[in-house]
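For this view, one protein chain was removed and the others were kept in their places.
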Amino acid sequence: MYLIDKEVKEMDFHAYWDYRVALDLFLGGVGIGVFLLAAYFSLVFKEKSFKVTRLGFIIAPVLVGLGVFALLTELGKPFRMLSTFINVNPTSVTSWGGFLQTIFILLSFVIFLVVWKYKQNAYQMSLFKGLVIAGSVFALAVGIYHGLLLMSLGVAGWANGLIPVMFLVSSILSGSSVLMVVEAVFMRSIIGRGKEVYSETAASSDAQVFTYSKLLVSLVGIQALLILTWRISLNSAGTEAIIAYQNLISHFGVYWWILVVAIGLVIPLTIAGYSTLKKIKMNFYTAMIFTAVVLIGSYAFKHIILYSGQIPLAGL
Amino acid sequence: MTKYGMVIDLHKCVGCSGCSIACKNENNVDTGMFWAHYFHETKGSFPNVNYKYVPTLCNHCEDAACVRVCPTQAMYKDENGLTLHDPDKCIGCKSCMQACPYGVINFNKNKPHRRWEETAAAIKGGTATSKELQERTGQELPYYNADRAFTYEGIRSKGIVEKCTFCDHRIKDNLRPYCVESCPADARTFGDLDDPSSDINKVLAQYSSQVLKPEKGTKPRVFYVRG
Amino acid sequence: MGISRRGFIKASAVTGATVAGLSANKPMLTAFSETDKKEQIAESGKWLASTCQGCTTWCPVQVYVENGRAIKVRGNPNSKGNHGKICPRPHLAIQQLYDPDRVKVPMKRTNPKKGRNEDPKFVPISWEEAIDAVTDKMMELRKSHETHKFALFRGRYTGAADIFYKALPTIFGSPNNISHSAICAEAEKLGPYVTEAFWDYRDYDLEHTRYVIMWSTDPVSSNRQVPHAISMFGKVLDQAKVAVIDPRLSATASKADEWLPVIPGQDGALVSAIAHVILKEGIWNREFVGDFKDGENLFAKGSAVDEAAFEENKTYGIVKWWNLELKDRTPEWAAEISGVPAEQIYRVARDFAEAAPRAISWLAPGSAMQIRGGYTSMGAHALNALVGSIENIGGTNRGEKVPLESIPELDSYLDEIAKKGKKHEKIDQRGRIQFPAFAKGELHKGVVTNNVADGILNEDPYDIKMAIGYWNNFVFSCTGAQRWEKAMEKIPFYVHITVNPAEMTQYADIVLPACHQLFERWGVIKSKQNMNAYGSIQQPVIEPLWDCKVDETEIGWLIAESFAKKGFSNLYDYYRNEFTDPETGKKATNEKEFNLVATKFLSKKLWDPSEEKKGDQISSWQEFVDVGVWNAKRTPYKKHWEEGFETASTKFEFYSETLKGLLDEHAKGHNTSIDKVMEAMKYEARGDLAFVPHYEEPIRYGDEKEFPLIFTEHRSRLNREGRSANTTWYQEFKDADPGDEKWDDVIKINPIDCKKYGVKSGDRVKVTSVQGSIEVTVKEWEGTRPGVAVKCYGQGHWAYGRIATMDYQKKIARGGNNNEILPSDYEHLSGSTARHGGIARIKIEKI
């Protein structure tokens, strides 16, 4: 085929940012979610959480790193990525993002190394505490950055204050779920042991029992509320925002309702809600299912928001 | 201080697309990309139909969203108020394209003008090939305009964005941007908004003017009169 | 990591730094000496003059040339006609020049079978071999005394046309030099001719006008004086009203004060109604037309008037026109027929007359190139006379003379074979009862281009054994295109001289690559716009890109030379003896020199200081080449008001004695009556009505029940007469034609009809008329009158290159060619091809 015909076909609308950016938002989100919960464990449960947090501290930078890698492949000139550190633009959220993600990856990796080297002892070191707190701050920053990046571009579908919040909650939710499964897989702590999620913790102090279900049900609940609030807020956000939402529904409506709402919110809410209400712990398989649906929902949510925001608004 | 701007008189404009074609010619812009373009809309119903044609280009906004969001300062405002682009700093992240409310930034997804490297002929041995033209003219693009390269990459490379520069390579030599020069209707006036006696200020004083999407707060410097 | 290395090199260069690694303080140069570094100033190349022939306007332009490459085109600032402006078309010429699909060497056919689906299997050959093959065939015809069976087809041309188009067939001995003129606009020239004995395009004084009626004219896009119209249009809209009569919302209509969306072909009703209002309401221009002797307006609806009661001034037959045609032609009557509301007709007629004499009735092919369009052409032009705008300020005008030299007399170079051959009837059958085909005041002078296909197919008057075509593409550009495909299959030996391998090339036995007119040849042309006639140069601003030659001169020379080698030297002697360089007195010795010598010879009067001329003073050939254009003095007003017109009555004829005389002569030649001639020509008028502008019902092909929509077509603002479709810029900006789409060919239908026929924008449909079918895309568009389907001409090439077609090798067209659904018919008075006025009805079927 003569090249020109290919070129003509390519002229149809395609998103400037494709799934690789969605992957960055998603993987990065899971990464910081994992980190934040691991950090919480490491500060609260100290060395009792050694096994799971050590894993968390390495999973987090790897996931964020993978996300950044996906993003790099999306760049026109990936090898020039370094220049973002030289030619800083303070008004560009993307510019901060480079720093935030890099610092986060480095910090969490250092934390992992510290844990690796000093084992349980690390959890008593004040250096370690400081690092974990700093890491958490950057994890939060990265989590907020994801949504803020979109919000800052002034695109109708993204220019909403709730976007960063929804992205952050989605990230923490998916990250927490992943850590839960990681723990389940590597430590088999959920299955068969009956009541406690954390055997070690439970042994030490009943007051400090951590229940995943509670955390997760609240996160899913918050996310559901946020999305509802966001939808309602659009009504008063001007024509462009409404058109943008209509674009979302007309292009991705089915995926939105099935993947984001039904699979990403309703099902996990039911699973976690049921466990919480019945005060039973999730078993290994429900935990796996829970995490799977949460991840699907989280990716779909970020993917759809990313793509639908790029559909040109009718009119101009 | 110089602050360049442009006024487009929509009453004079007949929608001929001459500006858009001339721009491609002057700036070596590849197929599928548009530095100068237009949008048109047909409103009403027969026989009361209104067809409107509005030429567009980079607005060289005072508060340029592309400059704000560019992570590497590749998009920048120069001392004459032009919104320009440094191809060497650009990492191809496309943030500027997302942020620009006017859709006037283009991304070089492929190597520009790569169609000129083709070696197949319509009639073998009898008609020419793109590659032969490259060899004959010694240019990647047979009608490559070398002037463009004075201030910007003559042909941009794969993986970066590009857009209208108000023909900064021409205005440095006191030539008007090529779309202004080529408009057969004289619908475009280019000049220094800071110079009270400039032609552009005369036109702006004569007619009430509009900009595209003023609500975006970008303060465009391309104005439309008599729309 | 090439990037970073380059980056580092740049970084270090910026910092200045030391000359660490280099051993010397000064560069050691062996071959060079240092000069000042040439400063980089934009446009420091050269702007060289030439002429664009992308439409009929023929604008003086300049080409920017640097290091032997043509880079861009602009208007020639020395030209008063287009005042240094160009429309979008000349830009496209750059892409034509560097079109990879151009023919680069002569080729010959190796597959003897001809047809649309036959691959000609062209192979490259040398010029010697190609020309030899051509003259071999021609010499055969001379041997067998069949020189008349040779035809020369011409499309576009320059001032040097006759060197090839006239001299070659004449000296060779064929009557068949067939130009494309009649598929272009000849019916438009008919109106001004029969009324004021002026056979040409008019010039219009847009700058001073106060009202313009555009008869299916879209001058900001196409037809005539496009750059001038564009540049003046803002001013025109400021100070004048513009009314556009067009079945579709054209670019001009979209900017106009009034759009009269006439039912295709019913333009004539509007002419009569407007004239009726002007006369009935007594708002005609007395200075030009005269007045009733007692000053009372006797033009009352329905009543005939005594001719003696009216004393005409510069006109002839106003009362006859009223009595024969106008008295009952009320706007109410016209509204019913034309689909334009009566109030609008009244308003346009009154405003138009009120602006008199600064009022233009702008005539164009849209209203004239119809089967019964001759009288619309006449009537639309006569409106100018009613308001006295003929040669008046703000009105319609002619152009001053541009003194180009004619080619020297041929007669003494004709041998017996040639003289005998010339006497045969022409293959276009002009002169037969249905084809009076008059042009420039002479019967049988006009060409009936499109009828040539039928002549060839029916071998009537004889078979054509060989043809040469240049700068033309009749297989694509003539209505009833399928007939041309068949006719071309039938011609045993065809030679196509062309820039791109076109549709007509598919039938060629020999293909000769032509130089691009704007960039690669010498030439001179004349034209006019903005009340300025001018002569404009064409020069080879660059070396020809390929092994191509100039059709009119170089190839003619090569053929003549080859003839001479084969014992027939008349043409060579003619070229060699008759054309001398006016500056040096030298004669050409080869084809390249001949191109230049002929151009200098023909343009001599424009630049030779010893020639008296009314216009720019140019003192040498070199100066002419530099400035590129000779401007005549501004066209004066009212020239023929004083001198009288060259009509039979010396007046402006509403009742055309001129036409009557011609028809009478034609009828006598066929021993019949004018009425019989009218019948043969498919006109309804009998008796005196045939000599005044009048309404005739349009003829449409196809039954209304089977073919519900009336098809009408228009021109693109990017069409270089059908030759630009192989450029990406044409395709990318195709949507600059209102309603059209990029890279596509759409049929624009009103949403009401779309609903009715169950189609929507983007649907692929088969469009069928009695002539044939094409496949295009639907576009719902409010700018089309319900009941009508509109499509632009220009797309639908099945062989013009790889951008113009969807698939060049498989001959799949991009869109569909209108000429494959438009049946072939004529405006018979002028022999013009009737393509407008909704001659075809169509149906659409979803595919």
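Which chain is which? They are A, B and C, in the order written, and residues in each are numbered from 1.
Rule of thumb we're sticking to: contacts are C-beta pairs under 8 Å (C-beta built on N, C-alpha and C of every residue); 3 or more make two chains touch, one makes a residue touch a chain.
The definition used in the following text is that contacts and distances are computed from a predicted model.
J.: Can you match the unshown chain of the complex to its UniProt protein name from these: "NitT/TauT family transport system permease protein", "ABC transporter ATP-binding protein", "Respiratory arsenate reductase cytoplasmic chaperone" or "Dihydroorotate dehydrogenase"?
T.: "Respiratory arsenate reductase cytoplasmic chaperone"
J.: For the unseen chain, which displayed partners does it touch in the full complex?
T.: B, C
J.: Among C:E34, C:D294, C:E416 or C:E643, which one touches the chain that has been omitted from the display?
T.: Per the contact definition at the top, the residue touching the missing chain is C:E34.
J.: In the whole complex, not just what's shown, which of B:E41, B:E117 or B:E135 touches the removed chain?
T.: B:E135
J.: Contact with the hidden chain only, please: which subunit C residues?
T.: 2, 5-6, 8-22, 27-38, 40, 67-68, 543
J.: Given the full complex, what residues of subunit B touch the hidden partner chain?
T.: The missing chain touches subunit B at positions 135, 138-140, 149, 154.
Keep in mind that, in the parts below, only the chains that are shown with their structure count from here on.
J.: I'd like to verify one number: the distance from the centre of subunit A to the centre of subunit C, where each centre is the average of its C-alpha atoms, in whole angstrom.
T.: 66
J.: Let me have the rounded angstrom distance from the C-alpha centre of subunit A over to the C-alpha centre of subunit B, please.
T.: Measuring from centre to centre gives 39 Å for this pair.
J.: So which bits of subunit C are touching at least two other chains?
T.: 728, 802, 808
J.: Can you pull out the residues of subunit B that are in contact with at least two other chains?
T.: Residues 31-32, 118 of subunit B touch two or more partner chains.
J.: Could you list, by residue number, the parts of subunit B that touch subunit A in their complex?
T.: 31-32, 39, 65, 67-74, 89-95, 97-99, 101, 103, 107-109, 114-115, 118, 120, 158-161, 212-213, 216
J.: So in the complex, the part of subunit C that touches subunit B is made up of which residues?
T.: Going through subunit C, the ones touching subunit B are 7, 10, 40-43, 66, 69-72, 74-75, 85-88, 91-92, 94-95, 97-105, 107, 122-124, 220-221, 227, 230-231, 233-234, 237-238, 249, 251-252, 254-255, 259, 261, 501, 511, 545-546, 717-718, 728-729, 732-733, 735-736, 738-739, 750-752, 781-786, 801-802, 808.
J.: Where on subunit A is subunit B touching in the complex?
T.: Touch list, subunit A to subunit B: 2-4, 7-8, 10-11, 16-17, 74-78, 80-81, 83-84, 86-89, 91-95, 97-98, 152-155, 310, 312, 316.
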